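Note that one protein chain of the assembly has been removed; the remaining protein chains are unaltered in position.
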Amino acid sequence: MKNVRFDFIIHWLWTIVFALLVLSGLAMVGAKYGWILNYDIASADYIHRLLAAVYVMLTFISVAIEVIRGIKGDDKKLTWFIIGKSGYQLFTFITTLIFIITGVIIWVCMDSNIAAVSFALYIHEKLTYIVIASVIWHIYVKCHALLWPKKTEAKKNSMEAGK
Amino acid sequence: MPDKRKLHFWQLVFVFGAITILALAANYGYGSMKQPGMMNDTMGSMMGLMHLKNITVSDLVKQQERLESIQGQAQTQNHSNHHATSGSFLKTAHYLTTAAVILLLPFIIAGSIFLAIVWIK
Partner (left out) sequence: MMQKPWFKLVIWILATSFFFMASSIIISHLSPGPTEHQSMRYMEGMMGAMHNSLMGLSMTIEEDFDLKRLIINASAITIPLICISIILGLYIRLIRGKRNAG
């Protein structure tokens, strides 16, 4: 346990929160989607909003860490981190920003600016599809994580995980 | 695929692909059994029906706005009165989550602008 790294923990916390967010969010997309949570939109909304706060906090922590590393000039690549300057990390960073900004628009303007809300909802929803597809791709690229540990392979995999 | 390491991925793909196709087939069978008269309609009215029924959240919100503007101020008055009586735990959760989201957003935006400036070559 002692060599578990911070970026590793953030990665998996993030994954769990995102999975629950998508599940609860999908149930609210439309009448065709309601079966996912048995049309219990109230619970879906509740879970979605509570977890959205957690999601924003996790994002804030990661951005703060990256900013501190940027100020220190620390160029070491954090392999497990969710945001970064290239590849899938950059993609996650951008999509997360869009998710959070459109989500806040939906949250705050629900009462006042309906046009903005419907536009933000449109982006929020379509982006979800793109991000789910990208997560599947991410699983494809990293799917050696799905291999069940065998005694012979355990060493090799752990070396790769630490790379 | 000869790659042993991607085996589990393809397993998942096949299992869920099969589930998807079966569910879609079942849905179509069920729908056509339930509404046999639907295909008798003209194409135009069918499209109209479909679009009316394919409501997404955004349409709902738009509808709500219309309703509210029609019913005017009295309705919103009712609205807030009603929610004042609802559970205080919900209210606390509402305050905490909203405050967290709204307060952290400026910092996140500022941080990402900083990162964008530092990262761009």
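For clarity, chains are labelled A and B in written order, and residue numbers in each chain start from 1.
Here is the rule we use: contacts are C-beta pairs under 8 Å (C-beta built on N, C-alpha and C of every residue); 3 or more make two chains touch, one makes a residue touch a chain.
Keep in mind that what you see is a predicted model, and the values were worked out from it rather than measured.
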Would you list the chains present here that the left-out chain is in contact with? A, B
Touch list for chain B against the chain that is not drawn: 12-13, 15-17, 19-20, 23-24, 27-28, 31-32, 34-35, 49-50, 53-55, 60, 76, 79-80, 82-83, 86, 90-91, 93-95, 97-99, 102-103, 105-107, 109-111, 113-118
Just the residue numbers, please: which parts of chain A touch the chain that's not shown? 1, 3-4, 8, 12, 15-16, 19, 22-23, 26, 28-36, 39-46, 49-50, 70-71, 73, 107-108, 110-112, 129, 132-133, 135-136, 139, 143, 145-146, 148-149, 154, 157-158, 161
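Note that only the chains that are shown with their structure count from here on.
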For chain A versus chain B, what separation do you get between their C-alpha means, in angstrom? 17
Chain A partner contacts - residues on chain B that touch it in the complex: 5-6, 8-9, 12, 53-58, 61-62, 65, 93-94, 96-98, 100-102, 104-105, 107-109, 111-112, 114-115, 118-119
Chain B-facing residues of chain A, complex: 28-32, 46, 49-50, 52-53, 56-57, 59-60, 63-64, 66-67, 70, 83, 85, 93, 97, 100-101, 103-104, 107-108, 110, 114, 117-118, 121-122, 125, 139-140, 143-144, 146-147
